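On to chain A.
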Amino acid sequence: MKPFDIVIVGGGGAGLYAAMEAMKTNPALNIAVLSKVYPNRSHTSAAQGGANAALANKAKDDTVEMHIFDTIKGSDYLADQDAVEVLCSEAPKIIRELENMGTPWSRLPDNTIAQRPFGGAGRPRCCYCADKTGHTILQTLYEQCLKKGVIFFNEYFALNLSVHGSRSRGLVAMNMKTGKVEAFPARTVIFATGGYAKMYWNRSSNAAGNTGDGQAIAFRAGIPLKDMEFVQFHPTGLRKSGLLVTEGARGEGGYLINKDGERFMSRYAPEKMELGPRDLVSRSLETEILQGRGFDSPAGKYIHLDLTHLGADLIKSRLPQIREMTMNFEGVDPIEEPIPVRPTAHYSMGGIDTDNFGRTVIDGVYAAGECACVSVHGANRLGGNSLLDILVFGRIAGHTAAEEAGRFQPGAIPEEEVNAQLEEIRGGMHASGHYERYGALREELGQTLALNVGIYREANQIRQGIKDVAELRERFKKVRVFDSSDVFNTNLLQVLELKNMLDLAGTVAAGALARQESRGSHTRTDFPTRDDEKWHKHTLATLVDGTITLGEKPVTMGRHELQERTY
Partner candidate 1 sequence: MTVSTDHHKEAKRDVTFRVFRFNPQVDSKPYFDDYTIPVERGITVLRALNYIKEHVDASVSFRAFCQAGICGSCGMRVNNISMLACTTQVWEVLEKSREPGIIKVEPLRNLPLIKDLIVDMDPLVGKMTHYSNWVDSTMPEEEMGKKEFLVSEEEFLKYDKATDCILCASCVSECSILRANKEYVSPAVLLKSYRMNVDSRDGSHDLRLAELVKDHGVWDCTHCYRCQETCVKSIPIMDAIHGIREDAIEKRGVKDTSGAKHAEAFMDDIAKKGKLVEATLPFRTNGVFWTIQNLLPMAVKMIMKRRTPPPPPMVKPSKGIKVFRAMFREMSEHVKRDHQSHNK
Partner candidate 2 sequence: MVKRYAYYLSCINESMTKEVDRSIDLWQKDLGIELVKLHESTCCGGSNLDYVSPKHFALVNARNIALAEKLGLDLVVSCNTCLMTMRTAKQKLDESPELRQEINDLLKKEGLEYKGTSEVRHILWVLVDDVGLDAIREKVKVPLKDYRIAPFYGCHILRPSKVLGRDNPLEPTSLDQLIEALGGKTIPYEHKNRCCGFHTLLVAEEESLNVAAEALEEAIQLKADFIVTPCPLCHTVLDGYQAKALKQASIKSSIPVFHISEMVGLALGYSAKDLGIKRHIVS
């Protein structure tokens, strides 16, 4: 295959923005987007709430500076302040750019883009389109990419980064429709594969495919992963399926109620109440449940998210998707009765370590979006900042790669490398004798992570989690692929995804054990307070000779001094 200038792995918000921006930057470049799903299926579509930008359409006194402060404070001061500045100052521009390209934002009476309040934000600055914001942004970007003639390799599964010395030669991927393993020699590669929170499996709201493929490939290629221990639990996942009820439901005035009928958030965030930041609200729910004030059911303990007082009209007009979803998945109409919810893993703050331009330690390899860690979210991401992150840094990565592609020689991937990949994935298909089922392993992985490396963490528990993960990795060697066909072998794909999750789970647990403090989403019951002296720094997990090696990296400070984080 003719070498590409840029190969983008992932067709969600970050990948598509990167592709579009790269084409804008240099239309002469040969750019390809590889995605294991059709781009419009990407998980960006599931982001319901919105994207933050200090447009000051709703609150006239909102400023970029306030957005910066809210983000840094929300991150529990672990975000790099220069990166946050990029994020927030680019925000109004990128939201307007999307608007200019056709994103159907909801509107205020003065016909400007509508904004609503969101957790942890000092002003109503979350721009939205009803409760389908991510979906409409993804559609817009996909449409614009089709318009620009971006070359898509849909339903290709990325397997391996071909690395030679300090630089990459391109990517090896499998064509899912044919089962063929193909080389994509490229000057540059951008990873935009989304998050890894699906490793919590049944206790995760993520799409089945949010298995950290990009991070796992980068990790195996020797690229450090940053702050992997930080996994955000969304406070309001549906009890049975883990699917999210967006923060928009609380933004519109929903109450959280325990079994004693209390609006218990008054105990934890008396001022912001239900609109406190996610980590705090999640912990509050978990505490209520652990202290016996949750409702009981065979599917586990839960809390009520009550919207009934908002009335049918408001629910129908502002939260139609939430209503549809709770009816379809939980059998509950929020107009009639409260929604049963509990915290669920839904966002991974950690990811591939990049600088503010999306670069990684390997020449020609970039990362953006949830797959990357710049870091703008630090220890805890604010609602409405994830869509913003993928847009802003997707665009930056696309621009950087387009500018820098000329510096690198086109790679040539040796055939042996392709064959080695093929052999490895075929290995599991011919196993005989005792074997393991991938489905069971996947579920056990989720269980041990939720139990031992979940919302509340403690040294012995984490060690148990590490032990469990190691055992699961051992058992994985015996997993058998039963589907022997080359065409669309979803059995094989799910096994490959499980491998990626198992490779990454160790880094989450290792970071969690090392970080002896509580900060943002990471709560150590044995170290209940933030320890700025020892732990105001990022962790870096690198694979050295097959072992996870932990390093560290300082946090870039700026105008905002460390403060206690209260709401």
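The set was built so that all candidates are chains of the complex that A comes from, given by their letters.
Following the convention adopted for this analysis, a contact is a pair of C-beta atoms (placed from the backbone, for glycine too) under 8 Å apart; a residue touches a chain by one contact, two chains touch by 3 or more; residues count from 1.
What you see is a predicted model, and the numbers here were worked out from it, not measured in a lab.
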{"item": "Of the listed candidates 1 or 2, the one touching chain A in this complex", "value": "1"}
{"item": "Complex contacts: residues of chain A adjacent to candidate 1", "value": "24, 37-38, 40-43, 45-46, 55, 93-94, 96-97, 99-102, 104-107, 109-113, 129-130, 132, 135-136, 139-140, 143-144, 146-147, 154, 177, 205, 207-209, 240-241, 243-244, 295-299, 308, 321, 324-325, 328-331, 336-338, 340, 437-440, 481-491"}
